[in-house]
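Some notes on the structure that comes next.
Complex shown without one protein chain; remaining protein chains in place.
Each chain carries a letter (A and B) given by its place in the written order, and its residues are counted from 1.
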Amino acid sequence: MSGSLDGGSTSLLGRVRDRLEGPNTIGDSPAFWVGFAVAVAALAVYPFTTDPYTIIQSSRYLALSFLALSLCFIWGYAGVLSFGQVAFFGIAAYAFGIIGINLSSTVGVGVAIVGAVLAGTLSAALLGYFMFYGGVRETYVTIMTLVVALVLNTFMAQTAGSEWAVGAAQLGGFNGMTDIPSLTLGVGETALVLEGVGLYYALLVALVASYLGLRVLVNGQFGMTMVAVREDEARTTTFGYDVPFVKLVVFTIGGALAAVGGVFYASWGNYIDPSVFGIAFAALPVVWVSVGGRESLLGAIGATLAIERMRTGLSSGIGPIGSEWALVIVGGLLLGVILFLPAGVVPRLADLTDELREKRSERSQSTAATEEPTE
Amino acid sequence: MIAATAAPLTFSAYSLIALLFQFLNSFGFIVLATVGLAIIFGMMGVINLAHGEFILIGVYGTALPFHAGVPLPVAMIGGVVAATVFGVLVERTIVNRFYDRLLDSMVATWGLALVVSQLLLIVFGSSLDSISAPMGSVAYGPFSSSIYRSVFLPLVAVAVLVGLYALFTRTEFGIKARATIEDPETARAMGIDTDRMYTVTFAIGSALAGLTGALYAPALGSITPNRGSTFLVEAFVAVVVGGPSVIVGTLSAAGVLSVFNATGSFLFGTFIGQMLLLLVAIVALRALPNGISGYLDDWQQRRRAEE
Partner (left out) sequence: MSTPQDINVRQKPAVAATGGATSTVLATKRLTKNFGGLTAVDSVDFSVEEGEVRCLIGPNGAGKSTLLELITGQLSPSGGDIYFDGTDLTDMDTHNRIDTGISVKFQSPHVYENLSVEENLQVPLQRTDRDTAQVLAETLDRIALADKRGEPASDLSHGEKQRLEIGMAVTLDPTLMLLDEPVAGMSVDETADIASLIRSLHDDGMTFLVVEHDMDFVRQISDRVTVLNQGEIFREGPIEEIEADEDVRRIYLGENA
């Protein structure tokens, strides 16, 4: 935003950067973008350096990153703390399974993708309407979102009987829904089934695109509006903003992001079960985003990759302790971060870098000042 | 949670009695699951996400001594004490840092909840032996109801609410506590140690959670480290529906929700009963954003204004 006021840059690259940069994201320097490009390139060549199992695991982390982006966007930028983003993730995952199993064709998968994302998005919009237009206090929003997820958990867990089927798709109760199709690209026999490395690249492209898209959004007018709502709702209303509507839009976008993650997740394992609505899974997005930094989209993604990598490591017996300690570590991490590093890791690092740079420039200024009289 | 047998669609006098017992059962459960959470929320604005785990500590604190041979009533005291001590420790070390950051306090207590339930799993295994409910059951026609769950626990629930009412209206602590809720700044200026009030309040909330755990230890069936969330959902829904006033809110929410839950459970099974709770809560968000007690306050004010 400020870029356009300063006259902006005239080159195409400069104009693109203008849209991507602003007060609401960390990392606006050329050095940041070089680092970002290197990181994306590293993720792009990663499949060539490792085994298929690791690639499949990494795809899972990338799918979960959408869930992290979703929470980071609504909590970090609009101040709406949801403990139940997994609800929209799970709804989309089940919807993808139900539609995909019933329409078993490549076109069917396309319909399933659209239908599933819509299902997750509309659920978020509906819940958001009840919460924001009622004008409930913010803590109620937080606990109601969790209640919705937990009740869905109870609901899906008791759908074991054969009467719980939608067409050909058995909901499967506690054991979950199996035979969910993989994602496909294209139509008919030429279609490309996205599995293994293919799915990994599809996820990487989608994630980078979502990240950049969100950067444009939060650095534009709407981002300013979100931040204004986060900082002071009452004041923002007196500038003529329809605050419940703003929150509804934000929450719906968040639901859509979670839903995209859910579709990827269901197609990744060809399977979904009620634990996606459970309290342990619902806690994970909160952990990733708190650790990475709620006001840093990239931090949220980074923390997701790191924490999930750690959890995989523990459950496959790497390290001195067993997998049962993973949740203790995750819970402890959450508690520790919120106590001692409330802004999260990435914003703290950015602050430290800024301080360092300031100190350095101060020092060079003071040397300049001492030199001045001699001139 | 309910021990109802097959749902008969023909109503008889027996069905009505069964429905009544179902209501009492549900009422007792919701009040007891909620009251510890509600007192901390109503007085401090803090939602304790580890509330379910506080109750679990009450359950384990009762079940472990009981299995070691301690008589049940004495074991229950152990459960209450364990939860209270834990609550005071948590307030002093964690919660007191978050009084001006309510959302963060929810995040922090959630971290705590994960750690506690997982540690219970690691230390005590995936389940403890269940304790059979005392007091037996009463049979009538095709039905039978547990006296402990459908008569004794609802009575305890009412006694707890009456006790809290007396505590808040009849004691010096209650007056100071209400002054602190109303306006902490002024309360401090009047010489009230608000920090201490918060600690005591948190201890009372924890003790009540422990009591709930102790009382439900013999009514849960299998005792597993993930039972906390059962209590949590009902407590959250009741707080949202009831609003911030501890006694009026808890009582009215438990009353309303139990009608829906009991009727739904009785006619269509426990699962539909649970779904109805969620639906009521979501509609309440839109219609009564400050819960029933908030609505009653407004209504009272308007009536006074019209006079």
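Operating definition for what follows: a contact is a pair of C-beta atoms (placed from the backbone, for glycine too) under 8 Å apart; a residue touches a chain by one contact, two chains touch by 3 or more.
None of these values were measured; they are calculated from a predicted model.
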item	value
Option touching the unshown chain, where A:48, A:239 or A:340 are the choices	A:239
Which of A:23, A:52 or A:213 contacts the chain that the document leaves out	A:23
Contact set of subunit A toward the excluded chain (per top definition)	1-2, 5, 23, 221, 224-225, 227-228, 231-232, 234-243
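Convention: only the chains that are shown with their structure count from here on.
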item	value
Subunit A-facing residues of subunit B, complex	41, 45, 47, 94, 97, 101-104, 106-108, 110-115, 117-119, 121-122, 226, 229, 232-233, 236-237, 239-240, 271, 274-275, 277-278, 281-283, 285-290
Touch list for subunit A against partner subunit B, complex	81, 83, 127, 129-131, 133-140, 142-144, 146-148, 150-151, 154-155, 158, 279-280, 283, 286-287, 290, 324-325, 327-328, 330-336, 338-339, 342
